[in-house]
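Pasting in a structure now, in structure tokens, and then I'll have a few things to ask.
Only one protein chain is missing; all other protein chains are in place.
Labels run A, B and C following the written order; every chain starts at residue 1.
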Amino acid sequence: MALSDLTSYPPPSRRLRLGMVGGGRGALVGHWHWIGARISNRWDLVAGALSADPEVAKASGRDWLLAEDRIYTDFNEMARAEAARSDGIEAVAICTPNVSHRAIAESFMKHGIDIICDKPMTMTPTDSNALIALQAQTGLVFAVTHPYTYHPMARQARQMVARGDVGTIRQCLVEYAQDWATGPEDPNSKPQSWRRDPAKIGRASATGDIGTHCLHMIEFVTGLRVNKLRADFHICGAPKNMEDTAFLSLRFENGAPGSMWLSQAAPGNACGLTFRIFGDKGALYWDQENPEVLRFTPLNQPEQRLIRGHGAGVVPEVERMLRLPRGHGEALSDAWGNLYTEIAIAVEARRLGKNIPPGFLALADVQEGARGVRFIHAAADSHEAGGIWTELS
Amino acid sequence: MALSDLTSYPPPSRRLRLGMVGGGRGALVGHWHWIGARISNRWDLVAGALSADPEVAKASGRDWLLAEDRIYTDFNEMARAEAARSDGIEAVAICTPNVSHRAIAESFMKHGIDIICDKPMTMTPTDSNALIALQAQTGLVFAVTHPYTYHPMARQARQMVARGDVGTIRQCLVEYAQDWATGPEDPNSKPQSWRRDPAKIGRASATGDIGTHCLHMIEFVTGLRVNKLRADFHICGAPKNMEDTAFLSLRFENGAPGSMWLSQAAPGNACGLTFRIFGDKGALYWDQENPEVLRFTPLNQPEQRLIRGHGAGVVPEVERMLRLPRGHGEALSDAWGNLYTEIAIAVEARRLGKNIPPGFLALADVQEGARGVRFIHAAADSHEAGGIWTELS
Amino acid sequence: MALSDLTSYPPPSRRLRLGMVGGGRGALVGHWHWIGARISNRWDLVAGALSADPEVAKASGRDWLLAEDRIYTDFNEMARAEAARSDGIEAVAICTPNVSHRAIAESFMKHGIDIICDKPMTMTPTDSNALIALQAQTGLVFAVTHPYTYHPMARQARQMVARGDVGTIRQCLVEYAQDWATGPEDPNSKPQSWRRDPAKIGRASATGDIGTHCLHMIEFVTGLRVNKLRADFHICGAPKNMEDTAFLSLRFENGAPGSMWLSQAAPGNACGLTFRIFGDKGALYWDQENPEVLRFTPLNQPEQRLIRGHGAGVVPEVERMLRLPRGHGEALSDAWGNLYTEIAIAVEARRLGKNIPPGFLALADVQEGARGVRFIHAAADSHEAGGIWTELS
Partner (left out) sequence: MALSDLTSYPPPSRRLRLGMVGGGRGALVGHWHWIGARISNRWDLVAGALSADPEVAKASGRDWLLAEDRIYTDFNEMARAEAARSDGIEAVAICTPNVSHRAIAESFMKHGIDIICDKPMTMTPTDSNALIALQAQTGLVFAVTHPYTYHPMARQARQMVARGDVGTIRQCLVEYAQDWATGPEDPNSKPQSWRRDPAKIGRASATGDIGTHCLHMIEFVTGLRVNKLRADFHICGAPKNMEDTAFLSLRFENGAPGSMWLSQAAPGNACGLTFRIFGDKGALYWDQENPEVLRFTPLNQPEQRLIRGHGAGVVPEVERMLRLPRGHGEALSDAWGNLYTEIAIAVEARRLGKNIPPGFLALADVQEGARGVRFIHAAADSHEAGGIWTELS
């Protein structure tokens, strides 16, 4: 299917039943899964094991108006009980620290429940391979949540690259900068210390958390794979156990060089995910904190500011994502809405036998999740070897 | 209650049952009412008379997964039937052209259903007075939808003015610029011609549509009423029956001057609602198209860019609105979510007897809706008299 | 001559000899006259009556390395003495408060010296007419200094309007905002109190100072005259004798409406001269504080950011002004350089008999200076009559 063939999403047949593991009170990420599901209008959140702490799990379930008997404190129990109900959940969102992703996913997959999993998908490539095998065996939907590629103007960028607007890509810069780890951790705020514990997060911290988003974004938009990289890890904020900053050199499959900068200790930055793509015919720039605008400079012509909305240079393929008109701003909640829309379509297709043209959905699947894990390990390998060039398979 | 007393919204007891009149396929505004209701997680949309055209009404109801027996084609029928159900709607969102607002509101109010009404609330001050009287008699919640004041940084501006950050206000400029009415109407797109038909929209077109938002915003943020104005109406885009552009001079109750510029025929603008407030101690600037940023310049100091999120100068009162952390952008969908949250709290308070401290909610009520209508008439009066100063009561 | 015929300025034959009246130590404006003359490389500043205070005059002359015998304390003496020298000045820059412009100009014109005069040109239309008559009689060059139209991208805007890029102009907004008059005058800084003394500045203060720049700019770029206006004067900063703020409504000769906002009491603004021009085919936006960028939005297309420099959409006619390449920023000093280049070409043409094609130079002449004075009086008339529409001839 040509990318332009479908300018609207197929309507839902009904709302699907969603469960969540992790994501309760005090957690960050569960909240935007839930907003995304709400905005899509294709899901009802009906069950959850929202915290390992039973009190928090109960309170969190009530916050979201879950029925008391579907507020669980153990994910295995939840998988079993929901699978036994006629109105049991059809998919589960896994919003826990990385270390538990594999076990949770396996538990639900074994009960035939589709998977929506935070990144990084697992701790190790071995863990990833186990999930790849189980997904192949079960045929379940397995979506890894990279919401930033669901901003319409990131999609616009991908389409413009695909149709040749920037010509051959010659270099790319991608970065993701935050500032929350600059100073010492606030003892009164929610502990993020698990993010610096190798037993819970794996071999890299910032690189796993924000670097995997960068990799997915730049590969998604350019259509090019990074096939080797070099990484230096640093602690640029208050002392901690693992890197809060990384500088990476990239080499794309077509030989183009690139760089990736990751930091959680860059004062003045909150969610500064940007890319700059330079080809022989033009360039693209996008910034997640100003997501409605895509800057396009055709070579030797003025910069153009493309804004989400109908017409005015916006590609037809993006139209399926348009809810509010141009200028009536959409942002990250809406991107999560788009992500949960596409996941719902995939789950409906599998469960109800609907046909989705190949290439219509842009979900990061279990293979893409595994690639993120290999990226983390390649970066850690490179760093530990003094920043040498390291293959990324 | 001090504005700072409550930094979080009370949790919902359950989701409320919402109906909608108008807003179906092809309509703009219904969609964002619905997104707001979804994001708030305090409403279920369960019934609708989504279009006067029965086919459109049915298709639209199915889009939103309404039960077949609650897809209506007549609002009176809907009011009657819903009021008769034990699970009938508790509030109705009125998203139709202005001309029908009064009749629809009256129909539902007479059945004890709370009202959520688009602006301008009515065609005439007489109509407004009828609704004021009926609201007083019934004690129902009557919310007029001005979503832009639900952007957290507009709230931030209001709090900063209230605590004296800009000192005494000495002048204000507010504007709302769009471009959709510059060229001839596209015969293939949804007809907006009702927006130029005095029989459907009243005495002013752009002034009613976007001017009422400006008035509400500037009075809301400054805490000052405009007590007289001068208006010149113009047609600056393709020929049409009513104004697409207006230039207004304002006088605030404290004597400060101001201006308001409204245009739907300003190429390059989509939803350019901005305000500039100048006091003797500093200034504030905000732009709806970049809603996360509030620019504050204390006199003789550098400009500060306040960004939505915890800390970093953001006032505690805004915290109740924070869902995503700083930089993880929120925009207009989220503002509608905040609006529907506050409406839900008001409806819950009335129906379940909960107590809401005075000043906690910032809903535009029936009185505020009536003021918007008086503004339209004052502006039209001024214009017709050659742009003379006209009182706004 | 078509505007595009000459893409470079004719080279100078030699540097011309320049004198200055006013502009010494503590003055603002003399300094940038002098920078402009230096950048142009077409002038040597050789004489001056730089202050009415003899000590300041002497010190200021030494600052600028004038010969001792050409540092004057009386402008009449300067005019007489310079006219008597074989190497006497060929033009004089008048940088004094408005009240003295006419007398100084007459003194030098009577000695055959070309005139470079700050705006507003005179206190009254009667004074202006006297200068018009004397200029007509003498044939001298009489240039009024409106430097902002010498920013290359303001020129670019004018050419784009002239060739139809925005179509028929339908509305325009122009403003000039500063903040220096918000608080009480600093007794330690240079007194600006003459700017609020009707005996020295005439009937309007801010309107004369910054409003005349706005009028000249918007008429220059649009090619349209404002033929009536309405004005309200206000004191929005610390108490003072004359207006520091004005809101004006404009009507252009083609019937298009417009507005002008002028304030010296708008915290956060320093030299915020901007224009927005809306036609039926597109729009232009320019901001003096970011002078290298001209924003152009063709109707229904993305905004383009045109940047000063060769190619990339910059019109050939602007090329004559290009000194530094794109991105190697030019700003107000350079604009004054362009102004002094064009004045030098005019003076050379008169004195050396060189031919300048009509339309090649864009100097504001004595007629344009007189129009600025009539604008001030029309605005003051309107204000005093309660803001009624007033003709501008």
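The definition used in the following text is that a contact is a pair of C-beta atoms (placed from the backbone, for glycine too) under 8 Å apart; a residue touches a chain by one contact, two chains touch by 3 or more.
Computed from a predicted model, the values in this text were never measured in an experiment.
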Of B:Val29, B:Val99 or B:Ala312, the residue touching the omitted chain is B:Ala312
Residue touching the undisplayed chain, where the options are C:Gly24, C:Gly309, C:Gly369 or C:Gly387: C:Gly309
Would you indicate which residue among A:Thr124, A:Gln171 or A:Gln367 is in contact with the undisplayed chain? A:Gln171
Can you tell me which of C:Thr122, C:Thr149, C:Gln178 or C:Thr245 touches the chain that was removed from the display? C:Gln178
Where chain B meets the left-out chain, the residues are 296, 300-307, 311-313
Those residues of chain C which, in the complete complex, touch the missing chain: 11-12, 14-15, 28, 31-32, 34-35, 38-39, 41, 62-65, 178, 269-272, 288-292, 307, 309, 323-334, 337
Extract the touching residues of chain A with respect to the undisplayed chain. 166, 170-171, 173, 179, 182-183, 230, 232, 234, 236-238, 245, 247, 249, 256-257, 259, 261, 263, 265-268, 276, 278-283, 285, 295, 297-300, 303, 387, 389
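Keep this in mind: only the chains that are shown with their structure count from here on.
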Using only Cα atoms to place each chain's centre, name the chain farthest from chain B. C
Per the C-alpha means, the centres of chain A and chain B lie apart by a whole-Å value of 34
Just give me the whole-number Å value for how far the CA centre of chain B lies from that of chain C. 44
Distance between the CA centroids of chain A and chain C (whole Å) is 55
In chain B, residues with contacts to at least two other chains: none
